[in-house]
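All protein chains but one are shown at their positions in the complex.
Right after this comes chain A.
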């Protein structure tokens, strides 16, 4: 099979180059090959020549132009400022604007409204007294500290300087504030399961 193929190719190439005679010489010239094709009828075309096709010079330039155009489009898209993350607290949920939810406003009698106004005034007086007492207490404490530092300075400079140094271990200082009931000793709190449905926005 391969010899027949080589003879066929040999017959085709004989017209082209003399070197092809070598190939012919390998096969038996005396043998009347059954695959003797009339060479004149065979046409040589480019695929049969098996040469690689030359690329046109315009192509790389055309491809570069396309790439540049795409990049420009991308840059235009990127220049758009990122969408602002909505603050969910500022958006009134539609549930609240529902009219069916409106309460029948109870009538407030004159005496009731008067007593409310008087109570508000009393409250403001009470709160003011409280605030002034707090401010005074803080001022007293500050005065006491100032005196202490003065006395310390009179005593020894070194201790005074040591007292003025900030304490790096103090902050961050945390303290649990008062609750309504005291903690139960040795209380085993039950595991609370919850589904976190907070929306996470990415820019």
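What we mean here is this: contacts are C-beta pairs under 8 Å (C-beta built on N, C-alpha and C of every residue); 3 or more make two chains touch, one makes a residue touch a chain; residues count from 1.
Please note the rule applied: contacts and distances are computed from a predicted model.
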Listed names "Integrator complex subunit 11", "V-type proton ATPase subunit", "TGT ribosyltransferase" or "Large ribosomal subunit protein mL46", with the criterion being the UniProt name of the chain not displayed: "Large ribosomal subunit protein mL46"
Selected residue (touches chain absent from view) among A:66, A:132 or A:163: A:163
Candidate in contact with the missing chain, chosen from A:59, A:102 or A:191: A:102
Chain A residues touching the omitted chain (full complex): 96, 98, 100-103, 105-106, 108, 116, 119, 122-123, 126, 134, 137-138, 140-141, 143-145, 147-149, 151-152, 154-159, 162-167, 170, 173, 175, 178-185
